[in-house]
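Every protein chain but one is kept in place in this view of the complex.
Per-chain residue numbering starts at 1, and chain names A and B are given in the order in which the chains are listed.
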Amino acid sequence: MSTIISVLINGLSLGAIYALIALGYTMVYGIAKMLNFAHGDIIMVGSYTIFITVMNLNIGGPVLTLVAAILFSVIVCTVFGVTIEKIAYKPLRGASPLAVLITAIGVSYFLQGSSQLLFGARALPITMPNLGNIDIGAAKVSVGTVVTLVVGIILMVALTVFIKNTRTGKAMVAVSEDKGAAQLMGINVNKIIMITFAIGSALAAFAALFYLFGIPAVNPTLGSMPGIKAFAAAVIGGIGSIPGAMLGGILMGLIESICKSIPALSSYTLAIEFGILILILLIRPIGLLGKKRRVKV
Amino acid sequence: MQYIKNIKQSFKLKNNINYFVLIALLAVLIIADQFGLLGRSLTGLIIKMGYSAILAVSLNLVVGFLGELSLGHAGFMCAGAYIGCFFANYMYGVIDNKILVLVLAMIVGGLVATVLGFIVGLPALRLKGDYLAIVTLAFGEIIRNIFNNTSSETFGGAMGMSTKKFEGTTLFIITLITLTIVLFLCQSLIRSKHGRAITAIRDNEIAAKSMGINVTYYKLFVFALAACFAGVAGVLYGHSLSTVRQDAFTYNYSIEILVMVVLGGIGSMRGSIISASLIVYINALLQNNLSGDMAEIKQAVYAIILIIVVIFNNAPALKKVKDKLSVSNPAKKNKNPETIHDDEVDWRRVPTKIPMDEVLTANLPNNDEAESDTAEKGDK
Partner (left out) sequence: MKKFMKVAALVLVATLVLGCFTACGTKADNDDGGNNANTDAKKEIFIGATGPLTGDASSYGISVKNGAEIAIAEINAAGGLNGITFKFEMKDDKAAAADAATAYDALMDEGMQVSLGSVTSGSCEAFAGAAQEDNLFFITPSASAAKVISYGSNSFRVCFGDPDQGTLAAQKLVAKYKNIGCIYDTSDPYSTGIYDAFKAEMDKSGTTFEVRTFDADNKKDFSAQVDALKDCDVIFLPIYYTEAGLIANACASKGVTAALFGCDGLDGVAEQIDKAVVTNDISYITPFDVNSTDAKVSAFVATYEEKYGEKPDQFAADGYDAVYAIFEGMKAAGIDDANISASDLSDALQVAITAEGFVLKGLTGEMTWDASGACTKVPVIVEL
């Protein structure tokens, strides 16, 4: 029983991390219609920022350190996200999306290459402030895991509220529906795209922190696998759909955690995750919560 | 027969220049090799360039002509490499002629990959754009994951499978001949009525369907054919080393092949070959010259080259600069630039139009009826 509970909680918190990353993918896709392959590497940037903060900053208590770390990490990630958009993606607006995809890959290589240059390729261990453990039922769960879950859910709710109820949020929806029309209505499309990148990157900064709770080590390629899995999660949920990204992320996390806990399946974790992805897409080609659109001929 | 006749009738030097260049190159290289002018690293590089070019050309069939984004090409290569080399390892005990074994192995590896390509083609019937991209990526990773979990008696699992390393000269000749054959098959296909059907599907699937084109057949056919060539390239890869391990075929490698295709120009076979060779060459150059402590800047340098090249080639704002530099600028050739102005650009966009292109971006001015139609096709 305790094993089942801890497997589920591990899965949920991993899922929350994937969901936060997937949100970044899905929002950028919905609005800029591009696959931002460098999104995973923004997590890596965030992780290194947290690493530097936690290792060098000594202010009272673990909670304060964490708050400082997440603050710095959000700022750095947002700056990175917006700068990358300005330098690498904006000149290509109007060009073939495949070209944008390749630039995104180039940016991803560049971020990995430069962090390797700065910090070396070796995984650097990081001592995260210890928050202790709590007992849920018979299972022992670290507070970090619970924080991941709770904050993850709060962020997702906040994002939904933001998009539904604010002018900027509504403008984002408008841009994702029809750019030309949105522009005619006086929406500054470039600004909206920039804001989208900023929000996506800020979410990635949170994902980085939660990621380090579970796995206290940073290396230059840290972001790529979670990035790909989050991309898969976004697609499972229906890319462009915000609740879809959350659902897909949680699903991915649960599948991964369950597979790993069963010895016979654990070495096939990747195959099972991707196999389920293919199955879901074969049954529902637009993802679980994707919007169906009619084709005009 | 009619098909062959057509080819004969339409024989033009311009259409066949690729083969002549390749064959001439092969001849030059063989002669150079006889005189000992080719160093070992150059021989190795030519082999690598050769199988990379096969991969790029075959992926170009899917991305450039069928218009589907595939991120799983390395997976087919992986299956071809493992099965083809496994077969070859067995056959070396049966047949004495090494070259014959390699050719047979390429056929076997190609066939296995064809079957897998057919399977991946099935979801392609229902999925589009990025959905298909992630499914192909997933397939590639699943294939890799399965080979990683094989026992040490069969495919070696994590240890990798030992293969028989081919002697450099023989292998580069075989690789270049294979590349020529693959190129011939691809170009003949594209220039035939089947090729036109495939590009029709790319440009507008519904219109193509309503013209009576069998979309299912052509999609599966292209996926299977491209996979087949990737499998053949995998066997060549396996024989250029003494080991095949699954970790060489991650999605990153698929992306690298895609980069070759996009940089070479989507829908341009010649471009694919050139850019595949160039990328292999640049990587080798960086690897050899940045050894020791300098190695770490390699990736960043490569990334910067990549970003600059793509932005330079594609940025709308840089179009004017490029036209100025271009040696074959249509506006220069034609005395009256006004007449070709807008239409020319639109017409030129057609060959590169793939479903991801439907995705429109903010500053695109000509948001006309035809384009907004296709824009929604992806979300069908």
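The definition used in the following text is that a residue touches a chain if its C-beta (ideal position, glycine included) is under 8 Å from a C-beta of that chain, and two chains touch if they have at least 3 such contacts.
A quick note: this is a predicted structure, and the numbers were derived from the prediction, not measured.
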Among B:T175, B:S254 or B:S277, which residue is in touch with the absent chain? B:S277
Touch with the missing chain holds, among A:T160, A:N188 or A:S261, for A:S261
Out of B:T178, B:S240 or B:S254, point to the residue that touches the absent chain in the complete complex. B:S240
Going by the touch rule given at the top, which residues of chain A touch the chain that is not shown? 3, 6-7, 10, 14, 116, 120-123, 125, 127, 130, 133, 140, 142, 144, 214-217, 219, 221-222, 225-226, 256-257, 260-261, 263, 266-267, 269-270
Residue list for chain B contacting the dropped chain reads 37, 39-45, 48, 141, 145, 148-149, 152, 157-160, 162, 165, 167, 237, 240-248, 264-265, 268, 270-271, 274-275, 277-278, 281, 284-285, 287-288, 290-293, 295-296, 298-299, 313, 319, 322-323, 325-329, 348
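Simple rule for what comes next: only the chains that are shown with their structure count from here on.
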Can you give the whole-Å distance between the Cα centres of chain A and chain B? 31
Quick one: in the complex, what on chain B touches chain A? 63, 69, 123, 126-128, 130-131, 133-135, 137-139, 141-142, 145-146, 148-149, 206-207, 251-252, 255, 258-259, 262-263, 266, 296-304, 306-307, 310-311, 313-318, 352, 354, 356-357, 359-364, 367, 373, 376-377, 379-380
Along chain A, where are the residues that touch chain B in the complex? 29, 32-35, 37, 88, 91-99, 101-103, 105-110, 112-114, 116-117, 120-121, 175, 179-180, 183, 189-190, 193, 224, 228, 231-232, 235, 239, 267-268, 270-271, 274-275, 277-278, 281-282, 285-287, 290-297
